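Take this structure, written in structure tokens, and hold onto it; I'll ask about it next.
Selected chains from the complex are presented in situ; the others are not included.
Chains here go by letter, A and B, matching the order in which they are written, and residues are numbered from 1 within each.
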Amino acid sequence: MAAEELRAVVEALRLVDHHVHGAATGELDRAGFDDGLTESAWPAPEGTTHLDSQLGFAVRRWCAPVLDLPPHTEPDAYLARRKELGWTEVTRRLLTAAGVGCFLVETGYRAQQILTPEQMAQTCGATAAEVVRLETVAEDVAADGVDAAGFADRFAAVLDERARRAVGLKSVIAYRHGLDFDPDPPGPGQVRAAAGRWLRRRQTGEERLADPVLLRHLLWTGVEHGLPLQFHVGFGDADLTLYRNDPSLMTGFLRRVQDRRVPVMLLHCYPYHRTAGYLAHVFPHVYCDVGLAVTYTGARSRAVVAETLEVAPFGKLLFSSDGWGPAELHHLGAVLWRRAVTAVLGEWVEWGEWSGADAVRVAQMVGSGNARRVYGLEEPP
Amino acid sequence: MAAEELRAVVEALRLVDHHVHGAATGELDRAGFDDGLTESAWPAPEGTTHLDSQLGFAVRRWCAPVLDLPPHTEPDAYLARRKELGWTEVTRRLLTAAGVGCFLVETGYRAQQILTPEQMAQTCGATAAEVVRLETVAEDVAADGVDAAGFADRFAAVLDERARRAVGLKSVIAYRHGLDFDPDPPGPGQVRAAAGRWLRRRQTGEERLADPVLLRHLLWTGVEHGLPLQFHVGFGDADLTLYRNDPSLMTGFLRRVQDRRVPVMLLHCYPYHRTAGYLAHVFPHVYCDVGLAVTYTGARSRAVVAETLEVAPFGKLLFSSDGWGPAELHHLGAVLWRRAVTAVLGEWVEWGEWSGADAVRVAQMVGSGNARRVYGLEEPP
């Protein structure tokens, strides 16, 4: 009885996806589909496919029925049907069935290939707000022309402007350097010198911002700005070095920003999600999710979700899909999270450890309430 | 049948809690209660409570009935009943129902706010022995007045005196420095110089001993003393930096002390409990528990306990609660451990992997026998 009620509540819950990107525009061929369903930058080795994976199996299991196909449909048949329906209809169906009430859309990665926040919202009757990626703003500032002496002021001004309607900021220092960065803010002279070096390197074609001094300067400018600050942590593509993504490497930084009243949102965190839970436990300003890891671990996502529900306080956990590209990712983020939460919390109720009412309440907090509180979102009507 | 027998044996088992502190004296108000049930040093952020956590839910589930309340009672009603009964009765009930036969009480942390080992024993008809915290002894030596040249001798003498009736020593180098300490003992000149620096800093109000040279000197003095040496490892409060709490960072030290016949007890270890299990597997003098992590992971404690029962030999695992303050912590340490062990070992018996007799034997070893052997405790009558 409690199990059925929990299932119904979780099923009906309008989620806040607090870290997501736009769904892809345009049709996907097999290569594009395979490429969209892996964090690898390369084709699978001969004799294998990226779709022989938990994510690939989850697409065939859970997305196929949304396209009127039987569960476990083979990839080629799935893609044929996808093409037959057309990408706008497929995206509409998958996003709508995800049941997300509000998307917080991070717009800093290949924004021209994907739907805008407004389009995401319109596609499925949700609302949307923006999360601004610090490094992209800096790269835009450089592309628009600035000198070393003017970089810091110009960056701060453009960030203020871009963030005016945003609800959060995002750092990818985990990719560009690692979380083992110097916890103190760099001085103005260091920033100017680092900007000079980077602006010169840009003239030789290296546009990507990876200078550790500048990355830290962006972070601290973000902290000054005051919006919740999201960090990529852990599982992601081959650009990162995993052992440098342990979020406890950021402990010194977390201590230094504690009095700034800026919520720090640790994203994904796999396989360091227990460490992230510890940080969320001891530091009042730290929050976490297992976003991308839920999608990519498919049938195992309930184990991963359960591990986040150990020492992390329930008021500090959020839901995200981190979907980018194929709308299957946005869909599965929500579907797998719902299934995981229903199974995990339901089991604790069944064992007599939790009350059914608490299970319902925690599912609502993690799926929506915590994000609404931290980002200051309006309650849905 | 085997499952029922296992449950009955584990239920009746008089545990040895080999690392615990005293229960709090005095009544708890809501702020004190919330503060006592988290490792965070700060209030929960607005809109959240520390009690929305596995530990908070476990208190409401398992402690409420001990106070004649229904399971899952809300915090305010729980506290009202707690006050009605009075803290001495509540503590008596919770400690007695924990079924601990022997407490090894670490007395080095805020001892004036909690019950003494003798009081712990009297409260629930158990026995008690003391575990002496090295850093507290050193801080007491400094407070009593000593100069740099006399520090080492004085510390050794006071430690000998304090440890005369103790059964173990404890180090919090994990908090004060990290487990990545230099594995070699410091020389006498280094100790004298470090003592001088610290004693001077004390005059400016910094009483806490955090000098790495002195911390190592305390360790090696403890090793010379010869009692089992407990180390805090992993999950704990915000004083520590988690990535520096991986116990394999101590591997060099473990190698150097191997011939001293001093058992090294790794406490808590979460989320590095598998690494602790590896160390207990390969080194004859290394033992481990998941003490505090059992209490704090509540409904998930069976998963955590299961993970310790992988490569750690069963003769090297112990039980502890690490309770300090609210007697709920002492109670839950025991209740959750019993439930976890019953569920985990019972499942292996059910699957046909273990015999019922082995399950009973391992539960007895981990819950009591291993601690009795390592600490040289008398068998209960």
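Quick notes
As a working rule, contacts are C-beta pairs under 8 Å (C-beta built on N, C-alpha and C of every residue); 3 or more make two chains touch, one makes a residue touch a chain.
Note that the structure is a prediction, hence the values are computed from the model and not measured.
Of the identical chains making up the complex, 2 are displayed, while the complete assembly in this file numbers 3 copies.
Convention: only the chains that are shown with their structure count from here on.
Centroid to centroid, with C-alpha atoms defining each point, chain A and chain B lie 37 Å apart. Within the complex, the chain A residues that touch chain B are 246, 248-249, 251-252, 255, 274-275, 278-279, 281-285, 306-307, 309-311, 313-316, 348, 351-355, 357-358, 362, 365, 370, 373.
Within the complex formed with chain A, the residues of chain B that make contact are 38-45, 47-50, 52-54, 57-58, 61, 71-72, 235, 237-238, 241-243, 270-271, 293, 296-300, 303-304.
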